[in-house]
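Excluded from the complex is one protein chain; the other protein chains are retained at their positions.
Going by the order they are written in, the chains are A, B and C; count residues from 1 in each one.
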Amino acid sequence: MTQTLGRPDLASPQIASIEGCTRQYPGVLALDNATFAVAAGEVRALLGKNGAGKSTLIRLLTGAERPDSGTVRIDGEELQHSGSSRAQDAFEKGVRVVYQELSLVPGMTLAENLFLGRWPRKGGVIQYANMEAEASQAMGRLGLDRAPNTLVASLSPAERQLLEIARVLLGKPKLVILDEPTSSLAAAEAERVMAAVTRIASEGIAVVYVSHRMNEIRQIAHSATIMRDGRIIDTVDVKGADTREIVRLMLGAEASKAAALDNRSQKNTVLEVRDLALAPKLSSVSFQLKAGEVLGIAGLLGSGRTELLQAIMGVRSQDRGEVLVDGAAVKSGRYKQMIAKGFGYTPESRKEEGIVPLLGVDENTLSTNFAGVSHYRILSARMMQDATRKVVQRLHIKTAQTDTPIGTLSGGNQQKVVIGRWVYANSRVLLLDEPTRGVDVEAKAQIYAIIRQLAAEGRSMIFVSSEIEELPLVCDRVLVLRDGTLQEEFKSPNIDQDALMAACIAGH
Amino acid sequence: MSLDQTAKSASTQRSRSRFTFSRHMNELSLFVAIAVLYVVFTSTANGFLSFNNQINILRDAATIGIAAWAATLIIIAGEIDVSVGPMVAFISVVLAFFLQWGIPTPLAFALAIIVGALLGSIPGALRAYFDVPSFVGTLGLWSALRGTALFVTDALPVSIGRNDTLDALDRSFLNIPPAAIVMLVFFVVFTFVSRKTAFGRSVFAIGGNAHAALLSGINVSKIRVALFAIAGAMAAISGILLVSRLGSGNATAATGLEFDVIAAVVVGGTSLSGGRGSMLGTLLGVLVITLIGNGLVLLGINPFFQQVVRGLIIVIAVLANIQAIKRSMSRNKG
Amino acid sequence: MSLDQTAKSASTQRSRSRFTFSRHMNELSLFVAIAVLYVVFTSTANGFLSFNNQINILRDAATIGIAAWAATLIIIAGEIDVSVGPMVAFISVVLAFFLQWGIPTPLAFALAIIVGALLGSIPGALRAYFDVPSFVGTLGLWSALRGTALFVTDALPVSIGRNDTLDALDRSFLNIPPAAIVMLVFFVVFTFVSRKTAFGRSVFAIGGNAHAALLSGINVSKIRVALFAIAGAMAAISGILLVSRLGSGNATAATGLEFDVIAAVVVGGTSLSGGRGSMLGTLLGVLVITLIGNGLVLLGINPFFQQVVRGLIIVIAVLANIQAIKRSMSRNKG
Partner (left out) sequence: QDKDLKVGAIYMDAQGFYAGVRKGIQTGASDAGRKLDVVETNAQGDASKESSFIDTLISSGVQAIIVSPVSADGSSRAIRRAHDAGIPVVCYNTCLNDADMKEYISAYAVGDPYDFGHKLGDAAADYFIAEKNEAPKIAVLNCEFVEVCITRRKGFEEALKAKVAGAKIVANQEGATLDKAVSVAATMLTSNPDIDAFFGEAGGATLGAARAVKSQGKTGKIVVFGGDMTTEIAQELADFTVIKAVVDISGQGLGKLALAQAIKSIDGQPPEGIKVAYDIDLYKSSEDGKAWLKAHADGIP
């Protein structure tokens, strides 16, 4: 797919550098005396666990924040100013970025978002015709086939991500930074992004690429900078480096291998879906979920996996079909009812639907069942702390205090809390939509372990993921959703990545 | 929740060649509301359909409308301005004083507008540079301006004597009151600005996702200040028209105008949480509010009871609008 | 933007064993403001520090405070209630009628509170089940209630004759007016509810991220309705106290109370965008607003000019508060 990589020649000029920068957040030293440089035409991977400081380093490069000490240079010149003019300064020097958090305006069109703030204009008037033509072209390059005057609100998360990437490729960038650009993409789309990255690097543009997916990095990066606890640990040549060595550097210790699957006998059916339809994505979906089973659902971007989970939970009403819990049909509009029956659902967009950022880890965990930590309907601080601590320990959540605002935790830890709230609620069936999105290798392994452990306790799970390679690691059975129905079934231990991939894209 | 998502796509952005029904559901349902009001009032209220009364409606609409165009932008940007009424009254007083001091009328107009813009930019700057919520800043201005106007005039009108320019502004031109013309001209200007200029689109961007706007290099602070300055200037224009209509500056005038303006914008389908809205919607909202006011007076309904009806109609209008948008969205889904 | 982030950790969530300075910066800076007001007024206004006047301040604070506790929760939940003033006036009228009809006083009180809760739940239900923004719903209620009250009473006070229970409510108990006691009791109740009950914490969750709250099983709709019903009930209690103070039901009473209430909540550091705030902050905000009102009257300042001063002080209080929080955040960083 991607052509062989030639390392840019060592003499190529440095585009951006950070010298001795430190950035402190309340209670966290996010960046500790970091020094970093990237050259033209180079694709530099930035690796590290959740909370290692990758995003912070990026925010310094883009001028979104200024360091407490140290200097940031783009193209040899130091970034000046503070506030929005600093970001503007960096922009003018050729820095482009796709942030980890989506930065689109939902109520505006694709074209307007693509050129946000830099709309082509004549005498103050925006030239819509030009802009939309250019936008079509730019999006076409990434395979985003949407009318440029569609509203962003109607895009799926993945399409939004592609749009953001298309945005940074506009104009004449010198340094393009991608902070986990593929975390919400399925393999096929991720390929498109990587192809684009390789292409721009070959045009002499420096690329900084953050990802938790080692195979992507192997494919496209020349070199990798590894961060840990706010410090730059090492920069290695990707070709020469061993994956295990990189992971060791990231974690500061040897990675534990994912637990092998143990096949237990699965008994009674807890959930059955019959002929479920939800226009336009799902035409007829039927399957059964047994107690203690982890059922994976694979599919391409937009195949309707999210809708399936939402329809089961009753967050969205289906057009047709039945959902049976323990053999009895449940009515639509039944979210509360499903929770009462022991179901739990973790949404795919953690930030928009998963967490209440201002509230503590404790309340984000306990909100599924405040009664469980109440004494005569009064919340008990002690019980709250104990209950939260139990979940924190069980799921290895890294947080300073049980009442630390969850918004300040790293993404992986936030995700664990979102799962943890259903563990606390003692749910027996969990519907997990992309639970490992944006989560680092270590946390991922921990989440897999948690899922297996929960399954061993007799709980059932539906596991939706766009990372094909993780499905075999956790699932007892994988169903492939394609063209609105479940097309194929794979059973452990015969879940093969390549076969899965082929099944997902069959007919495309 | 669900509305947020459904209405998003229904909000009117720019007119496009492909006219989509669902996108303009908001305006359509307001058109229906206005048609219903016309039918009801024509058949029940004497003289409602008379030419004169239609002109009255236009003139009354101007009072709300001129301020409402700027308020629409402010609300789209995710802010709010509750200082409109006192601003109009204050400027009317200031202008009357200017004229009393013998400042030439055109210059006095210009100065009044500048004063309005400067005053407006105070809450704007507080919002942009000091993070003071615009509700607080404009509430402070609301209190301070009304107080100052009353204080310096002792609540007495400030007479301007004979003034030909101002008289002309109150005399109909081709049977249409100048206030209505001013309103419509600014409607066109604001519609254009909001749809076709970088400034207008930046306002939408800021309201939709201020962080993203900031990151993409839009000068968020400057635009925020500018918005409130514009609102101040528009209120000043309303104040000038008020002076021409009343023949004096009045510190007690335009009470509660801010409520009417916000109600018109909201009835017009602009979301108080920012990011979406349209000038056409606001125009229709202004008409709804004005028609209700006019019709109820004509019907001779007890003035206190009129307040009850107004309150109910505003809520019903918004409710019907939201339901219409929702229904059209779910129908459009397939 | 940056404030949003800094204030996050400064906002008072639940009381925690570890008292951190920066977390309580908001309340500290308000304490300082109150201290300054005390010093200024004591040295300039005759009789300010007298026992009687302090009692007056408490009694005036009760009018704003009782409504402000509920308003704090509403604003934390990301909603707004602008119907407070008319609700208080309307309930005072309703109660007076109940008493005129010979309904026993305790029953009349209970009925008045129920009527308040039911009326309040209308905009609550419109918000929760029909996505009508609470600003619109309560604005409609504002207009409808004031109108109805004026309509049925012709703007005349509705006399209640002699009523021992109501008289007792106006007579000081151990030198403290019952209204102040009611206010303080409810302050304790609301503080407790907001910090220590599932309901209170759910309010914070809804204001912080309603979608996430919904998905984690919180009954968002029910809580929204409950919040507005509670606000209605609290306004009704204010209405009862008003009747006891005035000896009659008054349709024109409590004008502009909604502004004072919202100002108090906002000055108290609760964010209008929801998700954070504290009852203690609101209590201090209520005191600031009441002290200003009282001191300026004592100083005999021109009433129009008082409006100016009030406006300025509200803005300055919020500005100082925000700056203090910011500074303490950046100092705490190292």
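Simple rule for what comes next: contacts are C-beta pairs under 8 Å (C-beta built on N, C-alpha and C of every residue); 3 or more make two chains touch, one makes a residue touch a chain.
Since this is a predicted model, take the numbers as computed values, not measurements.
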*Touching the absent chain when the full complex is considered, from C:45, C:126, C:180 or C:240*: C:45
_Contacting the left-out chain in the complete assembly, out of B:53, B:197 or B:323_ = B:53
*In the full complex, which residues of chain B touch the absent chain?*
45-48, 50, 52-53, 56, 59-60, 63, 150, 154-157, 159, 170, 242, 245-248, 250, 252-256, 293-294, 297-298, 300, 302-304, 306
*asked:* Considering the whole complex, not just the chains shown, which residues of chain C touch the missing one?
replied: 45-48, 50, 52-53, 56, 59-60, 63, 150, 154-157, 159, 170, 242, 245-248, 250-255, 294, 297-300, 303-304
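Criterion: only the chains that are shown with their structure count from here on.
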*Round to the nearest whole Å and give the separation of the Cα centres of chain A and chain B.*
43
_As a quick test, compute the distance in whole Å between the mean CA positions of chain B and chain C._
29
*asked:* Using the touch definition from the top, which residues of chain C touch two or more other chains?
replied: 211, 214
_Taking the touch rule as given, give the residues of chain C at its contact with chain A in the complex, in rising order._
8-9, 11, 13-14, 16, 22, 195-198, 201-202, 204-205, 208-209, 211-219, 275-276, 329, 332-334
*Residues of chain B touching chain C in the complex*: 1-3, 126, 130-133, 135-137, 139-148, 150-151, 154-155, 210-211, 214, 259, 262-263, 266, 271-272, 302, 304-312, 314-315, 318-319, 322-323, 326
*Would you mind writing out the residues of chain A in touch with chain C in their complex?*
24-26, 68, 315, 335-336, 339, 345, 347, 352-360, 363-364, 367-371, 374, 377-379, 381, 403, 405, 407-408, 421, 425
